[in-house]
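A single protein chain has been omitted from the complex, and every remaining protein chain is retained in its original position.
And now, subunit A:
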Amino acid sequence: MDTNFSPEDLAFRDQVRTFFQDEFTAELAARISTTASHKTGIVEWQKILAKKGWIAPNWPVEHGGTGWSITQDYLFERERAAAGVPDVVPFGLKMVGQVIIAFGSEAQKQLFLPRIYNSDDWWCQGYSEPGAGSDLAALKTRAERDGDDYIVNGAKIWTSYAQYADWIFCLVRTDPTSNKQSGISFLLIEMKTPGITVNKIDSIDEKHTLNEVVFDNVHVPMANRIGEENKGWTYAKVLLAHERTAIAEIAKSGHYLAELKAIAKEEISGGKALMEDTLIQRRFANIEIELMALEFTELRVLSSFAEGKGPGPESSLLKIKGTEVQQAIQQLRMDLAGYYSGVVTGELSNEQIGHGFGDRARREFMYGRAATIYGGSNEVQKNITAKAVLGL
């Protein structure tokens, strides 16, 4: 047991820190946080990361991965979060990219991986359906063979950023006679294929993330299937564990908590800084203690990864506690903002409103409700843990 950083690690950390400082400019950050320029800003940033060779640290080196140690991974994430740099869009780099690497054909690797690496394509994830959420294997979207194509019919729902996407990776039912997990295949579908409609879903955080994607006789070349027919579930399952670990966003929570401390020191109530209030101090303390534990839980999970074991059932633990801490932080940000948490800024400036962080507090709080729902809800994670870890 040793968690000290070597001089090399510290030099690496400084290099990462300098990179983020130099390259992630305030101007770029502003463009990313503006709805109209969000996509182009993100893509521009990801191309900078790709050029540096740091866009896909966990990919195998031959496909552009960095081959970093888990300590380096950890330091990179920590510096990224501390610099307020958004995580890469997961659907391509962390999800379908991983599936293609693990289960794709040589042709698929050559075609898709470089484009994912360079953010030439925006991907979205088409798993959930109106009738198949927690019970994902109940999905009904049909893919029927027609010569060298599949013909896809059905609807996906809650598809994040489908409005930006060039490609969608989907779980579809190829064998309607076999039940549940066994008759599912994993397809890559180009969004501009005729027959695909994207319908916006308005959400409580007042931002456009969610969509319904409807497939009406959509032709998909058989060559766009990953692996074998009817084996899609096995490929998808690997992804789900990765997704869970990513959702925990522990480094980001640490960064947010630091932001909130600064706010609590500035905000005055009755002539005193909020941070002087013992109740507020205790709320900070409670969150920080959970976060300290989580940081080490994450390191434990990462090191079992490194030994070739993970991600196993303990990824559920990270997801559950990680999202709970996120929500505690979001609640705290709301409470620090007081009345201003309720003000919808719209086109007005912070100066006109009087406070800068209320609108953000509310949007993060509202969107943050979803973290305990997606990626396998926290209730489902507890079911998994009860079964797989406790043997109940």
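Convention: contacts are C-beta pairs under 8 Å (C-beta built on N, C-alpha and C of every residue); 3 or more make two chains touch, one makes a residue touch a chain; residues count from 1.
The rule is simple: contacts and distances are computed from a predicted model.
The listed choices are "Cysteine desulfurase", "Spore coat protein JA", "Transketolase" or "Pimeloyl-CoA dehydrogenase small subunit"; the UniProt protein name belonging to the chain that is not shown reads "Pimeloyl-CoA dehydrogenase small subunit". The residue from A:A30, A:I268, A:A285 or A:A388 that touches the chain not shown here is A:I268.
Note on the undisplayed chain: of the listed residues A:L28, A:A138 or A:L299, the one touching it is A:A138. Set against the missing chain, the residues A:V16, A:L113, A:L210 or A:I384 yield one that touches it, A:L210.
Against the chain not displayed here, subunit A makes contact via residues 128, 131, 133-135, 138, 157-158, 201-206, 210, 267-271, 277, 279-280, 283, 327, 331, 334-335, 338-346, 348, 352-355, 362, 366, 369-370, 372-374, 377-379, 382-383.
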